[in-house]
Every structure is written in C-alpha cells, then in structure tokens.
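Every protein chain but one is kept in place in this view of the complex.
Chain IDs A, B, C and D follow the sequence of writing; residue 1 opens each chain.
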Amino acid sequence: MRILWLVLSPLIALAVGLFFLGLSRRVMARIHWRYGPPLYQPLIEIFRYFTQKGSSHGVLFGLGIVLSLAGSIVVILFLPFGGICSMSGSGGMLVVLYMMLLAPLGIALSGGEAANPNASIGISRKLMLALGYELPFLLIVLAIMTHYDTISLVDIVSAQRETASAFASFPLVLSGIAYLLILPAMLGMRPFEVVHAPQEISSGPIAEYSGPYLGLVTIQHALTTFIGISLFVNLVWGGAGNPFVFFLKMLVVLAFGLFVNAAFPRLRVEQAVRYLWRWPTLIAFVGLILVVTLGR
Amino acid sequence: MNDSPMNGQLKKKLDSVFRDIETDVSDDGRLTIHATKESVLTVLSLLKDEGWSFLQLVSCVDWIKQDEIEIVYVLSSYVGVEDGPDAKGEPYAKGEPDAKRESILLKTRLPRSEPSVLTAIHVFANAEPYEREIHELFGVHFEGHPRLTPLFLDREYKIPPFRKDFDTEQYVKDVFDSVPPIDEES
Amino acid sequence: MAKGSLLSSLKVARFLFRKPKTLRYPFEKKEPALRYRGFHLNDWDTCTGCGNCADICPNTAIEMVEVLDLEVGPGEKNERPKLDYGRCCFCGLCIDICPPGSLRLSRDYFHTHFNTDTFVFVPKDEKSDEETFLPAENYSILKASLTHRKRDYEGFSSDLSYALFEPERVPMPEVPPAERTLSFVEQVIGYDREQAVREAERCLECRLCEEACPAHMKISDYIGAIYNGEPEESLRKIYEDNPIPSICGRVCMKHCEDACSLRLRGEPLAIRWLKRYVADTIQDFKSTLEQQPGEPTGKKVAVIGAGPGGLSVAYFLRLMGDDVVVFDELSGGGGVIRIGPPRYRLPLASIEKDADHVASLGVEFRYNTKVGTDVRFQELLDEYDAVYLGIGLTVSRSTRVENADKCRLALDFLRKNKTESMSKVTEEVIVIGGGNVAMDVAREALRLQHMQYPGEKVVTRMVSLEDWDEMPATEEEIEETREEAVEFNPAWGPKKVLLDDDGNVSGLLCMKVKSVFDDEGKFAPTFFEDQEMVLKGTTIIEAIGQGSDFSFIPEDMLTKLRFNEMRKVSVDENGMTSLPGIFAGGDIVNTNLDAVTAIADAKIASEGIHKWMTRSR
Amino acid sequence: MRELELYFGPQHLGMVGNLSITLTVEGDRVVNAAMNPGYLHRGFEKLMEQRSWIKNFPMVCRMNILDPDSMEMIYAMAVEKLAGIEVPERAHYIRSIYLELARAGSHLFGLWAYSNMLGFDTVAQWAMYHRDLILDRFEELTGGRVYHIYIWPGGVRRDFPEGFEDRLVSTLHSIGGCVPDYDATFFNNRLFADRARGIGVVTREDALAMGAVGQVLRATGVDDDVRKIDPYAAYDKVPWDVHTSEDGDAYSRVWIVRNEMIESVHMIFKLLDAMPKGEVYNRIPNPFKWRIPEGETYVRCESSRGELGLYLVSDGGDKPYRAHFRTPSYTHGLTILEKALKGASISDVGNIMMSLYVVAPEIDR
Partner (left out) sequence: MDRNQLTKWFKAPTKMAHKYSLHAVYFCTGCGVIEIPPTITARWDAERFGVIPAATPRHANLFLITGYVSVKTLRAVIRTYEQMPEPKFTVGFGSCPINGGMYWDSYNTINQLDKYIPIDGWIAGCMPRPEAIFVAVTHLWTLIDKDMADGYKRYRKHYAQYRANQEQVLGELEWPPLFQSEREG
C-alpha cells in the first residue's frame, strides 16, 4: 500500500499541478476579459515539448533538471495530501526545508551551463529572491514548529485538525499572515515574477531550454506550484481529512495568488527582496516571539 | 509671419556680425541662413545663445547637379504655450515672447567629393545620431565626432545609399534579385 | 497623484465573474467595414484596359496583361490588370484613379497559401466568375482564399467626388444661342492659355485615344506639351501626323474623345479644343515648325482635291522630297471642308492657315481647276508619276420624292453661303435629313433667316426619318441645334413636296416612320401609310447624304476601278486603287467620312506612293 | 563584479519594434547602453525620392506603425504648403478628430507596451482591447485597420459614413467608462508607483539641451505642444489643455499619456459638436501631371509622441527631391535613452524605454 502511494503521490501532484497551471491561465484570461486556453493546454504543451528535438548544452544541463525534479518529488513524498502521506516520517519538515532548496539549485546548475547572460541574470535573481523569502519562511516554520512542538508535517496537520487551523489560533495568525504575504514570491507569481520575467530577461533561467528539457522544466514548474500551495495549506490552514477538501483549499489559495498576480506589476528584484525582508519578516518575527513567549 | 520682428532683428544682427553668410527671410517668415563651412559652427552657437536652442534636425541634401552636398540645420526655440517663462519664473528659452517657434534653416554647402564639416555635438548634444546617420547615408565626414560607426546599415555600399547617384533599383536587381530561388528538385 | 493604494487594484478579481469581451472568432464572425480595402474586383465589362491603375500603383503590383480572347470595342484595350499580392499594399489609389470605376476592392482579405505564385491574381468581376465567387451559403471562411470568395461583398469603391482625376472638363466659352443665331460669328471662342493648361492637366496619359484616332496622333504627348506650357512643342508633335490642326481642331469627329477613358464617368478630355488652342495660339506655323521639304527625289505627284486628304498627301510627300501639284475646282484649299462646315464652325481663315503652311513647303496649288474640264485626267497620268484621288463626296443626293426638283441641295446651299454671296431664304425653311450636314444646313438657314428678316418671326423645321436615338448627327450637334430653337420632327419621312398654285414650294407632306432599318440593319425605311402630316415651309433643303463624282475619269478606266460592297473605292494596303499609279483616300474610300480618317488614309497613301514611285524606277 | 554584455532585443518579448540595445551590465546595473538601431531601416526617404508625390501617400504612413496618421498629416501639410493647396473647413475638423482618435489609439498601444513591459498583463490586455475598438471605427471611416491612407493634400479621402458620429461617440464612451478601472489597477496602484517613480528621470535642463519633445518634455514641466503654439487642422477651434508634470520620471510621462488620452477623447466630442457641414476634399491635380514648384519647407505637427517634423525639398519635379522626417523617437531613443539608461537596473531598461515612448520604426525609417 505504501509503495503504491509512493508512486501515486508524485503523479497526483503532477496532475494537480498541471491542472493548476491550466486553471491559472484560464483565470488570468478571465480577468483579462478573454476566454483563455482549454484547461488541458499545459498537457498539450508538455507533450509537444517532449516530441521536439531539444538541444543540450552539456551534461550538467540535463542533470540539473533531473536533480531539481528529484528534489521536488522527494518533497512531495513528505507532504500530506488530505490525509494521504506516503512518507510520514517524523523528520518531515526538516527534509522538506532541505529538499526545497534542491529544486532551484538544480535549475541554477543546469541553467548556468547554458552560458546565456539572461539565464545567469535569472539565476542570480532567483537566488536573491530565495534569499528574500527564505528568511521569513524559516521564521514562520520555526514559529509553527515551536507552537505545535513537532517537526513532523503530519503531526502539525493533525494538531491543527484537533484544535483549529493556524490561521484561527491567536499567536499563529501572525505567521499565517506573513506566509500569505510571501506566498506569491514562493509561487513565483507577480509582483515577484522577477526570475522568469519574459519581458525583461526572456524567461531568465529557462531561456535556453528546448524540447524535452523544457518539458521537464514545465513539469518541475507544475510540481513547484503544487508544493508551494500544499505546503501553505498544510502548515497554516490545517490540511484536510480527505483529498477532496484539501484540493478545494488549495484552489482557494491558488485563486488568492492569481488575484495578486493579476493586480500588480512585476517588482524589481531589490524591491522584492526589500519588501520581503520588511513586512513579512517583521510579522513572522513578531509571530515567532509571541509563540515563544506565550508558549503553548 | 511676414512682420516677425524676431527674424528681422536676427537677420540684422547676423548680417552685422558675419561677413561670409547670406541671410534671407522668406514670405512666410522663415529665416534661411547660408553659411560657409568654416563659419557654420560659429553661427550655430550664436543662434543658440540668441535663444534658438532647440536643434530639430540635421539634414543633408545631395545637389548632384551643382556637385555639392548641403547640410541643413533646422533650429527653433522652446516656447511654452503660455509664452515665455512658466509659473516658476524660469524661462525655457531666451527670446521675445512673440517669437513663436518659426524654424530657422541654417545651411552650408560642401563639395561632393570628400565632404567634411566640424561636428555640432558640442553645441547641441542631440546632433550626434543625426551626424552619424548623415555620415552613413551621405558619406559626409564630421570632424571630431566620437563614434562615426554605422548606425543603420549592415552591408557596405560603394556609394553612400542616399546620394542621388545611388540607383536602388539597380542595386536591388544586382544584389537581391540575383539570389537564386531554392531548387527543390535537386 | 496620490501615493497609490495596494488594495484598490485587487478589484480586478471581479472580472473573473464577468463575461469575457473576446470576439470568439471564427465562431463569432465580425464583418469588415463597408469601406474595407480587401482584394480587388474588376468589372470586365466596364474595364477599358487603360492601365491607369498600373501607372499609379506605388509598388508596381499591377501589371497589365493581354487577354487574348477578349472582344474589345473602340477605346478599349484587350488588357486587364494583374495584381501581385506580394506587392500590393491595399492603398486603393488604383480605385480612386480608375476612370470607368470598374476596379473596386472587396471585403475579402483572406488568402493563405504555401505557394507564393498563388498570390498573383487577375481580378475578375463577380458576375462573370462563378467559380471563384460563391453565394454566402456556399462560402466558408476556412476555405477562404483568392479563389474562394464571397459574392456581393463590395468594399472600398470608387467615388467620383473623391476621384484623383477631374471628371468635368473646363467649360468651353461659347457665344450664347440667342446671340450666335444672329450672325455667322464663330460659335466656339476657344480656350485661353490658363484654361488650356487646366484642361490638358486632366489627361491621364493612358493613350487609349491614340489607338482610337485613325491617324494615331501622339495625343498624350502633345497634350503633355500644352500642360508644360509649350504649345510650340505641342504643334510639332501634332504635325508629325496631322498637317491641318486648325481644321481638325474645329471640325474633327474626335474619335479620340469617344475613346477617352475619362468619358465613362465624366466628360472626355477636350482633345479637339486643345488642338485648336495650339493651332490658334501659334501665329506663324512656318517659323515654329521649321520644316523643310525633303531631299528632292525628282518625282512628281498630282493630287486631285485639296481637301484634308489632299492637303495631307501633299504635305507628307513634300516632306519626303517629291514635287506635288494639287488640283481643286474651288478657289482655295479645304475641299469639302471649305464648303461644308458653316462659317460659325470653321472660318475660312483657319483653312487658309493650314493650306498656307502646306503651300509654304513648296507644294503647288492649282485652284479653280477642275479635273475633267480644265485639265484632262489622262494628261495628269502622263505627266505625273502618280495620282492621288482625294475628291471626296461632293454631290448631294436628293430624296427624289414628287416635286423634289423644287428643293435645294445641301452642298450647293452651303457652298453658296460660304464661298459666294449669301443665298436667299424664306421665313419658313424645311430641312430634310438628320445628319450633321442637315444640322449645318438648318442652323445656317436659321442664321440667314435672322439676318434677312431681322426682328420677324422665322422658323426652321427639320424632318428626319430617324427618331431621336437613331439620328446620325452627333449628340453635341443636335443639342446645339435644339438650343438655337430649330424645330425637330423626328421619325417622319417625306412623301411629297407640296406646291402652291404658282408652283412655288408651300410645304412637305410627311409620313410617320415605322422603322428605318430592316432586320439586317440595311437602310430600308417603312412607313405608316395612314399617318400623315403637313409641314409648312416655303424653302426645302435636302440634306440626306452625298455621293461622289467620278465623271472626270475616262469611261474605260472607270470600269476598271474596283469598288467594294460598301460602294467605296477599294484600295490595297498602300492606298493604291486597282489602277496602277492611282491612289485614293478619304471619303471615297472609307466609311467614316471625316477629315481625320482622310488624313490617316493620306498618310498610308503617301508612303505607298513614295514606295511605289521609288520601286518602279 | 564582472561586466557582462547583454543584448536587449531585437527578438525580445518586451521590445516593441525591432531595436537592439547593447547593454554592458554589472550585476543588475547598466553601466553603458549603446543603441543599435537599423533593423527596420528601409531607406524610406530615399524611396520617397523615387515615387511621385501621390504615390508617397500610401508610403509615409508606414514609417511609423504605431501612429501612422500623424505621418500622413505631416506629409499632407508639407505638400499643401509647397503646392499651395487649400483645405476645406470641414476637412480640418475631420482631420483633427481623426488625429485625436489616432492619438488615443496610439496611447492605448503605448499603455499596452508599457504595462506589458512591467509584466502587468491585465492592463495591457485591456488597453489593447480598447485600441481595437478604436481600430474598428478607423476601419469604418477609412477602410483600413491600421494603415488608413486617409489624409490627402486638399482634405481627406472620404467623408464620414452614415451614422459614424454616433458609433464613434459610443465607442469613446465605452472606453471612457473604463478609465476608473485603469486608474484603480494601474495609475493608482502602489506597486506601479514604486516601479515607475523616480525611474528614468530626465531633468528639464537635459530635456531642453537634448531636444526632447512631447511627453518627455512636458513631464519636466514645459507646456510645449505644437497643437497649441503652432496650430494646424482645427486645434485652435476648440478649447483644450496641455498636460504637464514636474517630475520628469517614468510615472509622470505615463501619467501625461493617460491625461492626453482623456483630453483627446474630450476634444473629439468638442470637435464633433463644432464641426461644420460641407466639402471635405479639394481635388488635387491629376497625379500623373502633378509637379510641385521648386522650394523647401519645414513643417511640424504633434504626433502621439511629440513634435514630428518634415523637411521637404522640391526641385519642381513630380517627385520630392529630399524628404527628411524629424521623428520624436529619434532623439528620445538615440540620445536621451542612452543617457537615461546609464546606471539603471536591468529590470528598468524596458520600463524606461517604453516610458520614453520609443518606437523603433520611427528611428530607423
């Protein structure tokens, strides 16, 4: 049974991630006063990428993507999806935090190989942005872990299910708000869409990918979207008892991200970092202090 | 604007200062100045000091029949809608308020073979691309120009393409039409 | 400008729940605007092949291609525009210049193809091309292309009030009808310089006229010279093909104007008046033209008749260096032109001007010399290397109805008025005929009446077999005649000239005409015998046509002279008749019966004569 | 930090037009910027010398894709001046309405380009939608969506079609109705202000010294507008305002664009009310015979991006002897942009470029 879940959960994540990609294009289109592509459009595109001839720029070029994909899959295995969690080990949260770094690292490794100035600018932006949101994120995670006194994600979820979700409990609400503020940055949405920024640096790190490589990157993107949203739902919105409710919660979070995405222009990278280090960090920090001082 | 006092005064002033220029006020009030190659920059900076501080255009005409190339500087002045100084009391341009922006044409003629004139960048910064363009399209050399590199063109042309003796149709025939279509059969 | 808000822009979320504004093409269609500039349509029926569209195209996208199986009438070329949509920029200049308005733009604009050759296209009319143009129900946008288009899908079309050409000609100053009927003053005053330049500017240089002109004059060139303010240059251009501009500038039948591409939606260019302007502006032809007779060849040519044809033959031959002698029974040059057109149309001075120039080249004129009586025809044959017959039609035909001998004949009447003293007319004149000569006669009679009975009530009536729409006279002529208050009785045929007791003419008994021509188009009038009418009139002039007089040719030669089925002298491609050494041209040869055709004949004949003489050496 | 050569364009999503900027960057900072135009160079002015006066009309508008109409206008003005052709009164009004409509369309396109550059798809899409509505009206009036070839010397090519005024007014109303949306999402957006304030500042001294025109100049507080100081068409017939701002940065330039767009719409309403009846076209001479007397002229008009000039020389022939367009983007793009880009962030390259409203085909010609 567990092995089945080990195989299935990345697939479910992929399916949900792709659905989210398609849905977000639809939703954005609606806000743009248009219809947008069919929901399965990302699937077509990925299929198309895999049937195209890609050009490689060296061994690391391909390896990097695989590395980042592997990182994402590992993270997914540790994430509970509405009661289902294939790897519910006790060290869950720490593994997730570590493994989440793998994904950008892999892309950075691979993209750096391409010797495209846009890609290198994109990578440096990505690292700067990660620097920006990692700090508040760590503070938030710290607060939550301290509050529930566990580093297991499954435990955090079940603890929230017992009492109330983090959003609804007093000291943690600050962490929740801080998380909400950095969520677009973690999802790579506007106003923090500085990494890809097609109009500035031609999609940045992924500029040089073509064919199957691009397909893999798109899959990776879908997985990242899934991870970002499901992590939020699990950490501060109490997860869910069954996959369906969990999925609905994810949808709501996605919708919030998309509204922000539609309503703001892209920031400059230093503006983004400054923003991330100002309000979200402050709130997260206050939240942490409150959690620590108030105790449980 | 036949009775434009501005242009009339300017004409008088120019006539008194310079010996080697010809000035002419046309029916619609436009002042045209013909200067020699040597004096053109001096006239230009004098005009700038007089308030004609807006260099609109540096143009070039190839008068092939006279075997000359004419550089034309079109000058005018910034005048706000409210005539002269704005609310802050800073003038946009020196000059009388009624001096609407009727342009001045300052011209100088150069020989067609190896035409060369001093650059006007030091007087008007925005002359730079114009002079670069004229260098490229007419083959006029601007002494002291910092970068007379090609601006628009990718290919080399024997005759600068904007000269009158450059036959574009012939060129197109020779260069583009001579490229064979792809033979799909082979 | 406030600092701005972070939340206000989140309001965009509400558009998630609104209906999108997208036009779901191709499921929802959007019609292009009524004026849309899409692909071309060309009405082949009205297209004249003038090529103005090709001339104005900035991108050389239009090329005129010959369409071999196309029937063309006068003033048309068998060429049609071919469009290259690899060049076309859909500016519509071709539409605004198209004189007949046949070229239009449709609202179709779809054509996608992998082959660039399919982008070259000869636009056709919707009416004639059933394969390409489909009715709306058979049309599918997904198949849309240059060969799959919607029927009745007109877009940007030609509008005369915005056309690039000027449809109206510069009005010709004329003496008003009431004034001109009182004397023989020349009716048309003529353009001044400014008017002429303005009129010359209308020319689109399509050269349709040059094809239509029997003499193939270089019309565009001489009109261009007028536009450039160089009438001298213009005259030189005219004289290349036509040595009688003063005459032609007044009485030419202007086949060119009938072919002018401007005629279709506007007034044709006043080519005749422009020629007249040139001829009138320049006082001294000789010094302007600076023509010299050619190297003397020693050959002598006799030309019988100093009409347009005779003058032209003499001129062309003289330029080639031959010695030419012109014989004419009249006292001056011009032939039938001298007697036919009344003074108000063609003053004698104009005829003299042209004839004088021909004479100044060294052509010998023997006026008042009638061949046959003053000189024998055989003498000419013996004395000269070649003879040209330019005798024209000089004998008026008669209706031969009862008492027709009491009537006067048109040419006699006209000749008398013009070259001798004015003939006497009565207060009521009837003119029989509906041709141009009849109009001339009627108008001349009217003027005589006004001059002879000043202030009294006079009337000139016309009676013609043909109805309004069939009347052989030109519309212009009919219009002017009507303006001068001549009374018309179309579709009535003369039956009998009525005499009073003294044997003088008192009127004309007429029958209503049923039809003028029979089924085969031959002249065979039929009448309603029961419908009769009496026209009152004390002078009757018959102007129903002219014949020619070959009586000067000896009988034995005349029998050898071959005529064609139109009862015209038949000539070969050199203008030579069946009698060797005798050439002919003008009205006795062709059916056009006008000066410019005679000139064209003369040009052919003069080359033929020259060739014949040099060959037979 | 290592200096890096970065090519911005020609194939670039954020690039409007086909232009290349060679950026020398140090990290995220631009050390030096060199404009590399010429990707759209067609030798326009040379081609004009080879086409007769009338044949140049379909041609001149193609010099600037974005705002072809002011190109038509200025060529018509120059030809009218040289040839001494009068224009009927109604045609003046139609020209003004047409040009203002074109200005609104062009500004909407500019808004698209600018917001697209910032990654602000939402506003970009709206602006493009509204521009398309304007294009529908153009299509109805002239028969072409983008290239209208409508202003001829001697007037305009066709009069208004039936019911055009009403449809024009309702189109403009529907666009005007969305101005609050634009304001709320774009101009009033805090993040947009963060992004555009203080970016690409052109001081008044620089603007005056480097020959800036249009929004770039007006953003420095100089209320300079050819439509006011040297009125043509019917701009002196109705009251309207010139919009200025003091800051000289990207935000104020875009703010002026917004205000001008609204002013254009208001002006169209006023012009429609004041428009007389009558002829719209004085027939020009036969194109095949048209010669323009010898002479030269410099005319100018206000295009959507600032003063547009044309130096036109005729040698008495049937073709222009020399035509030289003074396009606003030329100075803005080649002189001012190069200066403004120095020291900017890479993220702001497109931002500054589009706020200066640089249109590449206009530079290259």
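Just so it is clear, a residue touches a chain if its C-beta (ideal position, glycine included) is under 8 Å from a C-beta of that chain, and two chains touch if they have at least 3 such contacts.
None of these values were measured; they are calculated from a predicted model.
Undergrad: If I'm reading the header right, one chain is hidden. Which shown chains does it touch across the whole complex?
TA: When the full complex is considered, the omitted chain touches A, B, C, D.
Undergrad: Of the residues listed, D:L47, D:V169, D:A209 or D:I262, which one is in contact with the missing chain?
TA: D:L47
Undergrad: Of A:V27, A:M93, A:A143 or A:A207, which residue touches the hidden chain?
TA: Here the residue in touch with the unshown chain is A:A207.
Undergrad: Can you tell me which of D:R95, D:R131, D:R157 or D:R300 touches the chain that was removed from the display?
TA: D:R131
Undergrad: Sort through C:A13, C:C47 or C:C88 and give me the one touching the missing partner chain.
TA: From the options C:A13, C:C47 or C:C88, the contact with the absent chain belongs to C:C88.
Undergrad: Quickly run down the residues of chain C that touch the omitted chain.
TA: 20-26, 30, 32, 39, 58-61, 84-90, 109-114, 116, 119, 141-142, 144, 146
Undergrad: In the full complex, which residues of chain A touch the absent chain?
TA: Answer for chain A: residues 25, 29, 32-38, 41, 44-45, 47-48, 51-55, 118, 196, 198, 202-203, 206-211, 214 touch the chain left out.
Undergrad: Where does chain D touch the missing chain, residue by residue?
TA: Answer for chain D: residues 10-11, 13, 15-18, 38-43, 46-47, 50, 58-59, 62, 65-66, 109, 112, 124-126, 128-129, 131-133, 135, 145-147, 360-361, 364 touch the chain left out.
Here is the rule we use: only the chains that are shown with their structure count from here on.
Undergrad: Return the chain pair with more inter-chain C-beta contacts, choosing between A-D and C-D.
TA: Of A-D and C-D, more C-beta pairs in contact link C-D.
Undergrad: How big is the gap, in whole Å, between where the Cα atoms of chain A centre and where those of chain B centre?
TA: 58
Undergrad: With centres defined as the mean C-alpha position, give me the chain C-chain D separation in Å.
TA: 53
Undergrad: When you check chain A against every other chain, which residues touch at least two of them?
TA: In chain A, 31-34, 262-264 touch at least two other chains.
Undergrad: Multi-chain contacts in chain D: which residues touch at least two other chains?
TA: 122, 129, 185, 189, 191-192
Undergrad: For chain A, which residues count as touching chain D in their complex?
TA: 28, 31-34, 117-118, 120-121, 124-125, 190-191, 193-194, 197-202, 262-271
Undergrad: In their complex, what parts of chain D are in touch with chain A?
TA: Those residues of chain D that touch chain A are 4-7, 12-14, 25, 27-28, 115-122, 125-126, 129, 185, 189, 191-192, 194-195, 345-350.
Undergrad: Using the touch definition from the top, list the residues of chain A that touch chain C in their complex.
TA: Residue positions touching the partner: 27, 29-35, 259-260, 262-264.
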